[in-house]
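Missing here is one protein chain; the remaining ones are kept as they sit in the complex.
So, subunit A:
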Amino acid sequence: MLDADFFRRWMTATTALVDREAERLTALDSPIGDADHGSNLQRGFTAVSAALGKDAPATPGAVLVLAGRQLISTVGGASGPLYGTLLRRTGKALGDSGEVSKEQLAEALRAGVEAVRTLGGAAPGDKTMVDALVPAVEALGDSFAAARTAAVEGAEATTPLQARKGRASYLGERSIGHQDPGATSAALIFVALEETAGE
């Protein structure tokens, strides 16, 4: 079973990964975006970790709701409301249990991903974070490691796609050949989840 401490460590691990990968995310965002994805997410997750260090939410759901709220407030770009909605809706779906199973987390994440799709209007294949999130959540039914692999592969598979959502979609065919920064950062969340589960 996964408790609030597990979820706090998951968010802290995500912050560390985003810190480490921020330059790469911004580099990926340069040819097809506005070159701020890494710094935006870094600011957002730094605020998440700070908030979780100050408050200590008692349940897994409350950890994710607080994290989501921080992202919506502090990121400043489109990834803020998108990741914020992902975490907040997932947190709400977890309810107020003190501990949740991996299966319950997978189910809640499904609701979170659905909310992201509704908010942004993106479907799989549109070259967005959804291309990493959907396969990862599906694979989470098997294992944390499978979810990580599915997320990373989902992100890599965005390279040949043409963007159909967000600023990159204005570039049309010129968006082909670049890995999507949003899908890449979405994969980091599942890398951090596996690292946290493997500790």
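In this section, contacts are C-beta pairs under 8 Å (C-beta built on N, C-alpha and C of every residue); 3 or more make two chains touch, one makes a residue touch a chain; residues count from 1.
Quick note on the criterion: contacts and distances are computed from a predicted model.
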Practice task
Consult the UniProt record of the chain that does not appear here and report its protein name from "PTS-dependent dihydroxyacetone kinase phosphotransferase subunit DhaM", "Uptake hydrogenase large subunit", "Solute:Na+ symporter, SSS family protein" or "Alkylhydroperoxidase family enzyme, contains CxxC motif".
Solution key: "PTS-dependent dihydroxyacetone kinase phosphotransferase subunit DhaM"
Problem - Candidate in contact with the missing chain, chosen from A:16, A:119, A:146 or A:171 - result: A:119
Handout entry: Among A:38, A:60, A:77 or A:154, the residue in touch with the chain that has been omitted
Key = A:77
Practice task
May I ask which residue of A:14, A:42, A:59 or A:85 touches the chain that does not appear here?
Solution key: A:85
Handout entry: Hidden partner chain, residues of subunit A it touches
Key = 40, 68-69, 72-73, 76-82, 84-85, 88-89, 92, 115, 118-120, 166-167
